[in-house]
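All protein chains of the complex are present and in place, except for one that has been dropped.
For reference, chains read A, B and C in written order, and residue numbers begin at 1 within each chain.
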Amino acid sequence: MKNKFVIRNKVLPIFLLLFSFFLFGLHTSSAQEMGIPVAAPISSAEVPAPPMNVAAKDAPNDNGHAIIVKWKLSADDGAGNKNVLSYEIWRSDNPDTGFVLRGLVPAGTSQYLDRGARDKEDKNYFPSHKNFYYIIRARSDGSYSESTVSAPAYAYGQWIHTGKLSILFTTALFTFFVVLFINWAKKGKKLYVRPIAGIDAIDEAIGRATEMGRPILYILGLGSAGELGTIASLTILNRVAKKTAEYQTPLLVPVADPVVLTVAQEAVKAGYYEAGRPDAYKEDSVWYITSMQFAYVSAVNGLMLRERTATNIYMGVFYAESLLLAETGNVAGSIQISGTDQVAQIPFFVAATDYTLIGEELYAASAYLGKEPLLLGAIKAQDWGKILIMISLILGVLAASFHLDFIVNLFRIKL
Amino acid sequence: MGTGEIIWNGLALFMTLCIFSILYRDNPFYRIAEHLVVGVSAGYFAIILYYTSFIPKVWVPVVHEHKFYYLVPTLLGVLMWARFSRKWSWVSRYPIAAYMGIGMGVAIPVTMQTLILVPLHATMQPMGFTSMALFNNLLVAGGVLCALVYFFFSKEHTGAFGGVAKVGIWTLMVGFGAGFGLTVMGRVSLLIERFTFIRDYLQNVLGL
Amino acid sequence: MRWQIPLLIVFIGGVFMAVQYFVPLEFSERIYEYCVDWIIIVGVFAMGLGLWSLFRVSVSKIQTKAPAWKYNFLTLAGLFSMILLGLFSGIEEGKAFMKLFWYIYTPIQASMFALLAFYVASAAYRAFRARTLVATILLLTAVVIMLRLIPLGSVSGLNQNVASWILTVPNMAAKRAIAMGIGLGGIATALKVVLGIERSYMGKD
Partner (left out) sequence: MGFYEKLMTMDRRVVYLAMALAVAVPLFIPFQVPIHTTPEVKSVYNFIENLKEGDRLLIAIDYDPNAMAELHPMALTICRQCFAKGIKLFFVTLSQNAPGMAEQLVSRLSKEFNKKNGVDYVYLGYKPYPGLVILSMGQNFRISFPMDYYGTPVDSMPIMQGIRNYDDMKAVIAFEAGWVADAWIQDANGRYKLPVALGLTGVMTADYYPYIQSKQIFGLMGGLKGAAEYETLAKAKDRIASRGMKVQTITHIVVILFIIVGNIGFFMSKRKQP
């Protein structure tokens, strides 16, 4: 619902845990217990041809607790007698004895990732650096055949994930651009930045609120403090606070996350400092309501209607509440400026607020508002990033059209 | 429905009507629901956080499992409370710095992957003029290019460049219109659900 | 102490976590999990600050008799009853804690969400005017997509094709371009934080 960052990191381990339980169940229970009848006595089936060329090797790009097994399909799988139903993967640390069932895959599959847990206490513990042997069984309805024992293989961890090399390379390149252009900016190079409608509107809107003697409402959205949209919004909040401190316009910042509460307080305080009015900063101008999406929105909506805020600024990470806020602000007669990095919510902000910073414009605004050369350097880097994307895209589309798949594959991520 | 259920569901119905009353204007009923739900939800969230995060991440590792390296983040957490004091409030920068550093570090490669490389790779499709599918691939790639031009900040949008940027903003607007139009159905479904709840309650309790 | 060390923590944390993503080794995994727990734990303690903030603002509204101040008693009552019930009577299904959640929070949440059906209509009415070419494109696309659900005889088939073309071609292009822009802006922002250039979240002394 909200707080995507934290939730993701909370849910992921749980999911992985559950998933390992699932795998564990798959590996240790016999096929019969799993409800897959192994040998229901229906017909006297012919014994299928055995799978061939079983080869085991360490699974790449992992933490060293998995082996990948490949084999050649049985001659009766999809051809011949066509009676192969499934393959069973059996493993032992001794080539002659002690094989246990590790997994089961449907016919037509010729590889299996035998992954285990990394903790010794785990029942499904898969030791690293220990040799294992594999046998593959081809099952038909009522009968089976076995491959020969594979050569030994052991699992070990890798230092670098080769499937993520494209991410590593592009991230490094872009980091280089950012550092380069920030240094450029430090040396005093003039950088042009085109006008962005929503940004100029912020200044006007603050002026309007001052004339009307009514407060400005600043909403940081539902993102956690670790989300990029929230960070961009904090910078904008800092600039807005500086302006409101200069004009002595009240600023209301209700937030939906306790960590965001602290960083927003700091950003506002810093704004008042920069304006030379630290004494005018009131800690309660930034306050926490609740972290639950719709309860938060109901309170903010009530606030808008009662305080008749002159200007509402929505910047950051927004979900379904975007339109609830924007429509209520409209009823209250406020000027509204919005910006979000949530693609699905941009349409509602575009429709219901006066100015919208679309996607990347939100980040540009955070750099642009201060006109600090250091921050502007990053905008230049972003533009170079776009040029690179466009060149890659043109190359990629041409390569795909002429079936030069190796170029397209440069951009592929294999997880 | 039993008596208990009638009362509880009656409360739910009352809350529903309180919220809907905002459509007319701000009024005491809406304020009741609004203020009540703020308290209830904040309390709920705090308690859930206590049971799902504090207990398994702080209490159990430190007290039961004796993983004392969990005292480091716990100490950082406690430092957040330095904010209660004006003098020591700067100490809370330490936990915030750790929070930000970790958060940003995790975000950088993941953002590069999911927001840039995945859509970029997905757009690299064969194009051509011989079939509708191939032509559409070309249009998608072209649309992406034009929209990216719109996002250029360090060059004025004039001349041919401005023309391309204009096509870009048209593409974006088509996307926004589609997003808006698609959403209406889901929102109406939610309203149907609420109305059905009201109707069922009235039918069950009042025999309407 | 006040600046250098926190900025150093941000830098080290950022670089380490970014690099960690590319190292699948077991210890890298374990450190990642440990660090994610840091974020969760800091968040738990921050919740104390959040509750204090909510409490203080509610109380001060009552003290200063701000507009609608009386209702703040409800906020405090809701807050304290949930916390006390949660701590002392348990949070299992059927307990008063969950009853309050199901019969106060849930209907309000569902109703707030359902308000969107009204707001979608009023926003469409107010905003979708063919003032400019751009606004007209927005309006026409929205209408074409909405017409999918309206039976128009033989026109429906054509409209269906146009709608699915819009969704799979220009809509897809727009979504991807926005995502890429957001990606670049977001990474640049994160880098600025890690490099200590962007630090407004840390305040000023």
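Details
Operating definition for what follows: a residue touches a chain if its C-beta (ideal position, glycine included) is under 8 Å from a C-beta of that chain, and two chains touch if they have at least 3 such contacts.
Here the structure is a predicted model, which is why all the values come from computation and not from measurement.
Note on the chain not shown: across the whole complex it touches A, B, C. Within the set A:Val47, A:Ala280, A:Val331 or A:Ala344, the residue that contacts the chain not displayed is A:Val331. The chain not shown here is touched by just one of A:Ala49, A:Leu85 or A:Ile289, and that residue is A:Leu85. Across A:Ile67, A:Ala107 or A:Ala245, the single residue that touches the chain missing here is A:Ala107. The missing chain, though absent from the display, is touched by one residue of A:Asp62, A:Asp141, A:Glu321 or A:Asp383; that residue is A:Asp141. Take chain A: the residues that touch the chain left off the picture are 34-37, 40, 42-43, 78, 83, 85-86, 104, 106-108, 140-141, 331. Chain B residues in contact with the hidden partner, per the touch definition given at the top, are 23-24, 184-185, 188-189, 191-192, 195-196, 199. Mapped onto chain C, the footprint of the missing chain covers residues 117-118, 120-122, 124-126, 128-131, 139, 142-143, 146-147, 149-153, 156-157, 160, 164, 167-168.
Here is the rule we use: only the chains that are shown with their structure count from here on.
If the chains shown are joined wherever they touch, the resulting network links each chain directly to all the rest.
Comparing chain pairs B-C and A-C, the larger number of C-beta contacts belongs to B-C.
Between chain A and chain B, the centres computed from C-alpha atoms are 13 Å apart. Remark: chain B and chain C have CA centroids separated by 3 Å (rounded to whole angstrom). Residues of chain B in contact with two or more other chains: 19, 22, 31, 33-35, 37-38, 40-42, 44-45, 53, 80, 83, 96, 99-100, 102-104, 106-109, 111-112, 116, 120, 123, 141, 144, 148, 151, 172, 175-177, 179-180, 183. Under the contact definition stated at the top, the residues of chain A that touch 2 or more other chains are 5, 9-10, 164, 167-168, 171, 174, 224-226, 228, 231, 259, 262-263, 266, 288-292, 294-295, 298, 302, 306, 343, 346, 348, 350-351, 358-360, 364, 379, 382, 386, 389. Those residues of chain B lying in contact with chain A across their complex are 19, 22, 25-26, 30-31, 33-35, 37-38, 40-42, 44-45, 52-53, 80, 83, 92, 96, 99-100, 102-104, 106-109, 111-113, 116-118, 120-121, 123-128, 137-138, 141, 144-145, 148-149, 151-157, 172, 175-177, 179-180, 183.
On chain A, the positions that touch chain C within their shared complex are 5-6, 9-10, 13, 61-65, 118, 128, 157-161, 164, 167-168, 171, 174-175, 178-179, 182, 224-226, 228-229, 231-232, 234-235, 237-238, 257-259, 261-263, 265-267, 269-271, 273-274, 284, 287-295, 297-298, 302, 306-307, 320, 323-324, 326-327, 330, 341, 343, 346, 348, 350-352, 358-360, 362-364, 366, 374-375, 378-379, 381-382, 385-386, 389. Contact residues on chain A toward chain B in their complex (touch as defined above): 5, 9-10, 164, 166-168, 170-171, 174, 191-194, 196, 224-228, 231, 259, 262-263, 266, 288-292, 294-296, 298-299, 301-302, 305-306, 328, 343-344, 346-348, 350-351, 358-361, 364, 368, 379-380, 382-383, 386, 389-390, 392-394, 396-397, 399-401, 403, 408, 411-413.
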